[in-house]
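Here the complex is missing a single protein chain, while all its other protein chains stay put.
A and B label the chains in the order they appear, each numbered from 1.
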Amino acid sequence: MTADILGQGFSANLAPWVIAIPLVSSMVLLFFGKRVGKLAGVVASGAIGLSFVLSVILFLRLIGVEAGHETYNLRAAGYHGFDWISVGGFSVAFDLLVDQLSIVMLLVVTGVGTLIHVYSIGYMHDDPRYPRFFSYLNLFAASMLLLVLADNALLLYVGWEGVGLCSYLLIGFWFEKPSAANAAKKAFIVNRIGDFSFLIGIFLLTTTVGSLTIGQINEHAGAMTAGAATIIALLLFGGATGKSAQIPLYVWLPDAMEGPTPVSALIHAATMVTAGVYMVARLSPVFEASGDTALMVVGYIGAATALLAAVMACFEYDIKRVLAYSTISQLGYMFMAHGVHAYSAGIFHLVTHAFFKALMFLGAGAVMHALAGEVDMRKMGGLRKVMPITGWTFMMGWLAICGVIPFAGFFSKDAILASAWASGDYAIWAVGILTAFLTAFYMSRLYFRVFEGRVIVPEGVHVHDVPPSMAAALIPLGVLSVVGGAINLPSILTLEHFLEPVVGESRVPEGLTPWLLAGAALLVAASGVLIARVLYLSRAGSLRRRKLEARLAWLVEPARNKFYVDRIYGATIVLPGKRLATWFADRFDPNVVDGLLVGSGKFVARTSERLRGIQSGYVRNYAATFLLGVVVIFTIVLAKVTL
Amino acid sequence: MSVDPGYYLALAALMFTIGAVGALVRKNAIVIFMFIELMLNAVNLVFVTFARVHGHIDGQVLVFFVLVVAAAEVVVGLAIITVIFRHRASANVDDVNLLRR
Partner (left out) sequence: MSDFPFLDVVIFIPLAGALALGFVPKGRDDLLRWGALAVTLIAFVVSLGVLFNFDMHDAGFQLGSKASWIPDWGVTYSTGIDGISLWMIMLTTFLMPLGVLASWTITSRLKPYFIFLLALETGMLGVFASLDMFLFYLFWEVTLIPMYFLIGMWGYGNRIYAAMKFFLFTLVGSLLMLVAILFLYFAAKGGPTFDYTKLLTLDLATGTQRWLFLAFFASFAVKVPLVPLHTWLPDAHTEAPTAGSVMLAGVMLKMGAYGLIRFGIPLFPEAAKEFAPIIMGLAIVGIIYGALVAAMQKDLKRLIAYSSVAHLGFVILGIFVGTVQGMSGGILQMVNHGLSTGALFLLVGALYDRRHTRLIADYGGIAATVPIFAGLFLFVALSSLGLPGLNGFVGEFLVLLGTFFSYRWWVIPAAFGIILAAVYLLWAYQRVFHGPITVEENRSIPDLNWREVAMLAPLVALIVFIGVYPKPFLERIEPAATKVVQQLNGGSTTTGDQAEAP
């Protein structure tokens, strides 16, 4: 246990309730869903809302009324539950930990979670499995909160797989659609591959550190050899690539858009996919202990993912898939931050991203809701005029992700780019700025096509703006997308300093450099937006687009085919695996293995069949054999006696 | 004055061989039976001879056993042969190979 940091001022006895309330609500809705009926949405939202209130109380206790303006200490509180697995010298307890890092995540998960729950009341209103949906949503919240609050790596793993399960359940919520069922299974299995790596990392931590509590791991990480730390860090990061959809395991996330849109907003944008980012920050001393190797891998994988996903997003027409690629890209951004030791910048971007990406997913959901499930952006346009709430809030999200000052995304993206520059790894900075340009471009493309210009709606659809419950989620998220950057404004409550005791200080450039960097980022964002405007809002747009596409043909085709990654995986892993398994099941097992075993039995049967021929049934033959036997024995005895 | 035991043994061997060959060659169950009796009695003769040579009573006792067993055997055997004869109107042993299958 983290006895050393226990009792520093505040009590975490509320922490288990933060998890328990949604869990209980989920179980109630699961078992008594029919009786609860349409109240399910209210019950579920109430449960997660209560968790949010408790989180706020915990937060207030953490910052402490008496703390005043003194320097930020590592302020943490543990909650001791019960022994979970304890055999021999190995012991893992059901303990929770509340510190600066987990409280930030706690607030994001419960806060954004509550808004999305409320949104779902309207969005899922006509679904026949309405209570079930909210039960899963609450179960997800509970698992995610367990992941965030876990005091040891194994408990974190419980939450880790728990959110994976809920993701499976929710992606496959409309299981009648084969594509949804496939996507759900794919998500779970790809995540399992990451989890496999994570689990082995946990085993290695057990043997090298001797304890799995976060406190112990982080305290003793420095004592590990760089080699051991590198291997462990990379294995843990392997888990993160699965959950947070990074190269090479990102393939499940675009498909996961088969789930209901609130799910995409909650799980596949704001919370679950950020679990990997959180985990790396949580165990940052392990990554630091490996020297530069592990973090370099983290940074480069993040950068590569950010760029690749951004390119794919530029050529996609499905609005949800654009947002999905954008999420992958932004998650890559967060890992880039981690890669240059700027954990707090990564977490900062995680928070702002949760605001604006959840907002945009919910906006996309509102569009689908209004257009009878249409997701192809070529079949829509000018929607801000017919759905003002959705349009205006979406605009906030768009400006935030493009990095326009003073929207939330500007600050967090700038923090990452500045740290990348300060770390001296200019390659990462360059990729970051290129990605920022692409991001501004494809998000503007999406925004202009859908919300600006001439009004286009599918035939026979009566377009309506969002009902109040959905607006109740869009508007606060819109506001947060505008002002969310304030949590890290110098001289107010700054997130960076707040997190410093947990994740350490980030390097920032000195003097005039930060202003120049910020200016460059703004310039790049503006050019991305402008190019999109020229291509999608001007009269000659479609002609220019065609010309540009012809020139970029070498890129367009592969990008539209997702760079063939799914096909390559299918041909190199899935298909050979299936072939091998089929050969085992249909040929090897029945013929060779069973053939040998049953064959040995048959051999005995055949031999006795042959031996049976000696039994002629004629008494004479038996008697003759008998006589012969007697003579032989007699001869032998006689020979022995006489010799 | 006594006869050399070798003669008795030679006679017994002759009787046994006749019995064995007969039992193997003949097909009629009753005749086979008679040859078996011949073999048994050859053995009896050997027993008696050695009892006399060694001055022991044991051999003679065994002769009685053999006689009794042979009698019992004949009773059972003839009964079986009779039953088979009733079923198949033949006492030929070659016809009785049902146990083969």
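Here is the rule we use: a contact is a pair of C-beta atoms (placed from the backbone, for glycine too) under 8 Å apart; a residue touches a chain by one contact, two chains touch by 3 or more.
Just so it is clear, the model here is predicted, and its values are computed rather than measured.
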Self-check item: Neighbouring shown chains of the undisplayed chain, as defined at the top
Solution: A
Quiz item: Looking at the whole complex, which of A:A372, A:V455 or A:V598 touches the chain that is not displayed?
Solution: A:V598
Quiz item: Just one of A:S86, A:T572 or A:T607 touches the chain that is missing; which is it?
Solution: A:S86
Quiz item: Which one, A:Y564, A:F584, A:F603 or A:F634, makes contact with the chain that was left out?
Solution: A:F584
Quiz prompt | Residue ranges of chain A at the interface with the undisplayed chain | solution = 30, 82-90, 154, 157-158, 160-162, 165, 168, 172, 175-178, 180-182, 184-185, 188-189, 192-193, 196, 199-200, 203-204, 206-211, 220, 223, 577-578, 580-582, 584-586, 589-590, 593-594, 596-598, 601
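Throughout what follows, only the chains that are shown with their structure count from here on.
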Quiz item: So in the complex, which bits of chain A are touching chain B?
Solution: 615-620, 623-624, 627
Quiz prompt | Residue ranges of chain B in contact with chain A within the complex | solution = 20, 23-24, 32, 93-94, 96-101
